[in-house]
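A short worksheet on the structure shown next.
Only one protein chain is missing from this complex, and each of the others stays in its spot.
Let's look at chain A:
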Amino acid sequence: MTTLTAWLRDPSPTSRRQARLGQAYLAWLRLKRNRLAMIGLAIVALLIIVAALAPWIAPHDPITQALRERLQPPLTPGHILGTDDFGRDILSRLIVGSRITLFIIALVAVTAPVFGLIIGTVAGYFGGWTDEILMRITDIFLAFPKLILALALVAVLGPGMENAVLAIAITSWPPYARVARAETLTVRNSDYIAAVRLQGAGAARIIWGHIMPMCIPSVIIRVTLDMAGVILIAAGLGFLGLGVQPPMPEWGAMISAGRKYLFEQWWVATMPGMAIFIVSLGFNLLGDGLRDVLDPRNSGK
């Protein structure tokens, strides 16, 4: 262990990999000092572990109905968080539903930011007409409220998880394009870009190898902070019946189903609400911590 840390902290690394891992290790040390970020990281890690092990740790089948046991209150033996209106164990549904949430988050996280990053850096680097056209398209997408646009898209494409993901991705890329463009504008006139241009580098190499690395930290921060919003939109679509379809245990759809019993059997809607709240909080705390670690303006201190 000590030899590994010594290797990571070596001020004169001997290979590209050691240099990169060393930097990651330093970033990790800085993140570790932030207690709230560690809480956020723990929540996100817990979500991933639960989703990975869902079929083995869920105490009951999340879909099979047991009408004799419907609407059992929390702390009932065998059903710690109670049961819903079809007698399904809420804890099991939350555990299995974490897979759906994670799947949506992951798909949105790998599509929207990448697309936004490309649009933003290209617009910022070339400027002029390219910038005008790309940014006006971005403005058009930004002009619609996110949820409304997602609703319209799902209404056109038809309900379902894949279409919900697509709709969320299409509505959430513009902020990333904005962030990436702003970052590109601050970087593109710097001496190190002038230097590589003077060496004869083409636009693609400059954008990919020199500008994007400078934009990625702010985009990553933005992604983690937006994840809470993505979960809420996915839940909103599920709530309105346009996202994941029953009997799949999606958290938003579970809240929607519990709405009818909100006053007498409060736990049916509250438990998935708590799950959404905790996961959103986790991503927000992690995003705040990452901002302190990854922000280029803080690095080198």
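Simple rule for what comes next: a contact is a pair of C-beta atoms (placed from the backbone, for glycine too) under 8 Å apart; a residue touches a chain by one contact, two chains touch by 3 or more; residues count from 1.
We adopt the following convention: contacts and distances are computed from a predicted model.
Visitor: Looking at UniProt, which of "Formate dehydrogenase subunit alpha", "NADH-quinone oxidoreductase subunit B", "Cell division protein FtsX" or "Glutathione import ATP-binding protein GsiA" names the chain we cannot see?
Guide: From the listed options "Formate dehydrogenase subunit alpha", "NADH-quinone oxidoreductase subunit B", "Cell division protein FtsX" or "Glutathione import ATP-binding protein GsiA", the omitted chain resolves to "Glutathione import ATP-binding protein GsiA".
Visitor: Out of A:Leu8, A:Val196 or A:Leu240, which touches the unshown chain?
Guide: A:Val196
Visitor: In the complete complex, the non-displayed chain touches which residues of chain A?
Guide: 11-16, 18-19, 23, 190-192, 194-201, 205, 209-210, 213-214, 296, 299-300
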